[in-house]
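For reference, the structure I am asking about is given below.
Shown here: the complex without one of its protein chains, the others still in place.
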Amino acid sequence: MAELDDFRAETRAWLEANCPQSMRTPMPGEETPWAGRKGTFKNPDSKLWLDRMAAKGWTAPTWPKAYGGGGLSRGEAKVLEQEMARIKARPPLFSFGLWMLGPVLLEYATEEQKLTHLPKIVTGEIRWCQGYSEPGAGSDLASLQTRAEDKGDHYLVNGQKVWTSYADQADWIFCLVRTDTTVKHEGISFLLFDMTTPGVEPRPIKLISGESPFCETFFTDVKVPKAQLVGKLNGGWEIAKRLLQYERQNISSSGFGGAAGLELERVALSHVGEVDGKIADADLRARIAGHKMDAKAFALTVRRVEAESKAGGTISPATSIIKYAAAKLNQDKYELLVESMGHQGLGWEGEGFTKRELIETRGWLRSKGNSIEGGTSEINLNVVAKRVLGLLDHQ
Amino acid sequence: MAELDDFRAETRAWLEANCPQSMRTPMPGEETPWAGRKGTFKNPDSKLWLDRMAAKGWTAPTWPKAYGGGGLSRGEAKVLEQEMARIKARPPLFSFGLWMLGPVLLEYATEEQKLTHLPKIVTGEIRWCQGYSEPGAGSDLASLQTRAEDKGDHYLVNGQKVWTSYADQADWIFCLVRTDTTVKHEGISFLLFDMTTPGVEPRPIKLISGESPFCETFFTDVKVPKAQLVGKLNGGWEIAKRLLQYERQNISSSGFGGAAGLELERVALSHVGEVDGKIADADLRARIAGHKMDAKAFALTVRRVEAESKAGGTISPATSIIKYAAAKLNQDKYELLVESMGHQGLGWEGEGFTKRELIETRGWLRSKGNSIEGGTSEINLNVVAKRVLGLLDHQ
Amino acid sequence: MAVLNEEQVMLRDAARDWTQEKSPVTALRKLRDTKSATGFDAAAWTDMAQMGWAGVIIPEAHGGADFGYRSLGLVLEETGRTLTASPLVSTALTAATALMLGGSEAQQAAWLPKIASGEMVATLAVDETAHHHPSTIALTATKSGSGYVLNGTKSFVLDGGSADLLIVVARTSGAKSDEAGITLFLVDGSAKGLTRQNLTMVDSRAVANLTLSHVEVTADSVLGPVDGGFAILEQTLDRARAGLAAEMIGTATQAFEITLDYLKTRTQFGQGIGTFQALQHRAAKLYTDLELARSCVQAALDAIDEKSNDIRALASLAKAKAGDVLHLASNEMVQMHGGIGMTDAHDAGLYMKRARVAEATFGGSSYHRDRYAKLGGF
Partner (left out) sequence: MAVLNEEQVMLRDAARDWTQEKSPVTALRKLRDTKSATGFDAAAWTDMAQMGWAGVIIPEAHGGADFGYRSLGLVLEETGRTLTASPLVSTALTAATALMLGGSEAQQAAWLPKIASGEMVATLAVDETAHHHPSTIALTATKSGSGYVLNGTKSFVLDGGSADLLIVVARTSGAKSDEAGITLFLVDGSAKGLTRQNLTMVDSRAVANLTLSHVEVTADSVLGPVDGGFAILEQTLDRARAGLAAEMIGTATQAFEITLDYLKTRTQFGQGIGTFQALQHRAAKLYTDLELARSCVQAALDAIDEKSNDIRALASLAKAKAGDVLHLASNEMVQMHGGIGMTDAHDAGLYMKRARVAEATFGGSSYHRDRYAKLGGF
């Protein structure tokens, strides 16, 4: 433990010296450090903080130094996390490359591919997007139809993806393509390519919340060098599933965030009024109390799962329920929030509403996607029934 | 309308003269007039009332006079119903023969069978029970295994039924048997036989509520004369289904009765206490209000279905939801009732509880069967999804 | 419960044909995307009025059809199906009702024909906060000469930005939450001292916040008794709730039917998604709730037409049950459509947005459960 103590002292000192003061404050949505070629930094400190951390490899603390990572042990990474939490340091980089692609590249990519791509993920130079879902496939991901034809030295990609998060902002894409049409799961390959390649066209999708975090992405005769295939030809499904595990872990540990810092019961007290210190609408009050208890139960379960997984070295079976429960909880919270605000919680824009109210209303609409994205709640329940409870498929 | 006016006047006068005063009071459970050979009449007026009504055929008002019925038109039967309701007259007879068997005999039986069985249903001389469910079949009624073998002049019945309501009290049984083992629905026949036939043995089943309204009924080499087959050999499934329609209509129009005359909100006010005239537990109060609204919505829907069916001459599609909704409603009511009574609603017997409380507690336990008997709620929902909404079976 | 007569069937069929053809959901999109100031299409409203819909409940003597609330409910159900934005609720339902219940002969003769003909938009201005509390009135009306002076604010007034006539609920005496001391006033939309702020709501319908700053009205602007206006207000609101509930049943029914259609056509894992039993049971339960709520709405409208003594309880029942089922139907619409339901290009979001605003208008389910309990004496 002595080395860790030393490491902690050094880390603390380094962070103290290098983390700008403005990076120790809560992060407004518009300052999210997605970086990439198109990335802008509204707050210049964000760029400074990213560059300093990336120089130490601490955007990817446990990745090998050879690929630009921090080369830290799990114990050291934990210390770094704790020390960052201690000063409330913002994450230096938000990145699907860090959270999803990097881990599978470390596992499946060639040495050359690792050396090419991982360092640029660490520094934030390249922002990645995920080419998975297709319009006709929905929850049945493996029925994807985007074709990649073997043209000797390259693949020719034609087809369409949907729900490509920030495809219009990304530099490269990791993309599932069909390389064999005669089989289903065994005909899928995992390709990487540059979004500026001719024939790639992302079109933002406007959501019910008014935002456009996703795109439809069209591929028309896109030439992808064969060296950009990860893993084996027709062996992409295994990589795809592994990547989804990382994606879900990421959603699980972060939850869905929830209403931006507003305490539901405070909103109800202020918007509905109070009698003897209680929310004036007794029915709403009981439902808010029930929700607060659900939220606490969820938070305690996340903690329990972490403790059990750490102690047991295996994943707690309760892990499987987290995504489903997190989605439901966030949706319940927003419904109660909107109900508590009354008409004041149903504004779209303009005068008559506070900025905060408008943000929460958009958040309510956005939350409806929680039970759809990253595996629908129906699929989650199927998985629990089958993998955890051992119930069989209908014949 | 003039004839109906005359009929109404006559009927009113006759009822006034012939309905004993004690038959115009609410009926305690133990005075239910099931009649039959084993029937006892705790209140002698019940017998008098039954005999007088049966003599006019008014236990089965619309059945033809040739079979002992009243021979009334629908309009006249409605008038009789209204006039009985006016003086709060009790039903003279409770009978599965009247509600279920009689209507299908009128449709499917031979003239001889009608003359043999219908008059004894009208008078209450014979009490019938229903041999449908089997231990291995559950909701999959048509998978029944009770065999009836052709032995020339009779069938030899072997097998077992379950959930036979009051089989130990009944005189005859209408019974589904398998007469062809090579097909499923097309191998079922509809038999009638006397419960005193050698080899018939009903054994009461004790329920969680402590009551035994159902039996397991065993058949060992039971000889049934061939004349007691209703409809065609192997044609019993159609009759069985038609009979179930009558059974469900009966459940639908009566609901599940619900808590014995206690108003839920009064129980809550008295057991939980009140503040400013409101139930002191605000959360419980809101849930009771929600339930009362559900109950009202249900009652209004029953009325609407009746009005629409009458007007349209066809059955309203809303009919299909009645059984499911009625079961849920009655169960919700009892759960709220038991919760309102607190520990006082959780007594089994003996001192410390009022008779009323103990009855309600048993009623709560009994209500759990509502969503199982006469078609489970799951089957009800399947039926709505498929027949009403047009959704298809999973392949 | 009354079944429809021939005239009602014709009215419903005409409403269905017109809304589906002339006012599909794309009409609402257009109003939204062009940021319409009035929040409805004047030409469409003229059409509707010409078909007699603005005067369904208004007596024949005042240019209406005197068809009753159940009939108006049939029209509202159809406009609810296609999310048609119009002054039906503010004007033809609510304001007309207030005038019919509380107006003098002269007031009725002055205003009802204009409502029936569709030439005038009128509305009730009651709430002063984001939640419905019709007895909590702080806007004051102070005697001044033979007339009154009004001071205060009103929130989320339906069609409040474009209304030619405002029926303003004011306090003439008593404390802020007293039922006594409330008086209704007819205020011209062009009155001096009246300022209106149009609000942009998620459902793209027109509502406005009003500020009345020393607005002077004459004595004959009083609608109904001075200090005793609450009874008329409550009766008006109950009719408005039942009518709005009819609109909401239409919205919920259409949301359900669109979803059911999607369940039948969308395939996944080689199966129509409508064959998955978990979705089948959810659809069957939603259908059950819809049928139950529909009965409540019809019963409430019938009770109004029959002047029954249980209008209050039935109106609360109808509003709450219609709200609950619309809430569920609109959420299920988004969820069962999956990703496509989250896009602005799909109609699911529009149904959900309209659902929440309608739920909150004239009291949400929580409000009406509480009221139902009070009326039931517990």
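Order of writing sets the chain letters: A, B and C. Residues in each chain are counted from 1.
Definition applied: a contact is a pair of C-beta atoms (placed from the backbone, for glycine too) under 8 Å apart; a residue touches a chain by one contact, two chains touch by 3 or more.
Quick caveat: nothing in here was measured; it's all calculated off a predicted structure.
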{"item": "Chain not shown, its touching partners among those shown", "value": "A, B, C"}
{"item": "Touch with the omitted chain, as defined above, among B:Glu31, B:Glu125 or B:Asp283", "value": "B:Asp283"}
{"item": "Omitted-chain contact residue, chosen from B:His271, B:Arg303, B:Arg356 or B:Lys386", "value": "B:His271"}
{"item": "Per the touch definition above, residue among B:Met27, B:Leu106, B:Leu207 or B:Leu233 touching the missing chain", "value": "B:Leu207"}
{"item": "Absent chain, residues of subunit B that touch it", "value": "133, 137-140, 143, 162-163, 205-208, 210, 271-272, 281-284, 338-339, 341-353, 361, 365, 368-369, 371-373, 376-378, 381, 394"}
{"item": "Contacts of subunit A with the absent chain, listed as residue ranges", "value": "265-266, 268-269, 274, 277-279, 285-286, 288-290, 292-294, 296-298, 300-301, 303-304, 307-308, 311-312, 317-318, 321, 324-325, 378, 380-382, 384-386, 388-395"}
{"item": "Touching residues on subunit C - with respect to the absent chain", "value": "276-278, 280-281"}
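Note that only the chains that are shown with their structure count from here on.
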{"item": "Gap in Å, rounded to a whole number, between the CA centres of subunit C and subunit A", "value": "41"}
{"item": "Subunit A-subunit B separation of Cα centroids, rounded to whole Å", "value": "57"}
{"item": "Distance from subunit C to subunit B - Cα centre to Cα centre, in angstrom", "value": "43"}
{"item": "Touching two or more other chains - residues of subunit B", "value": "285-286, 394"}
{"item": "Interface hub residues of subunit C, defined as touching at least two other chains", "value": "276-277, 366, 369-370"}
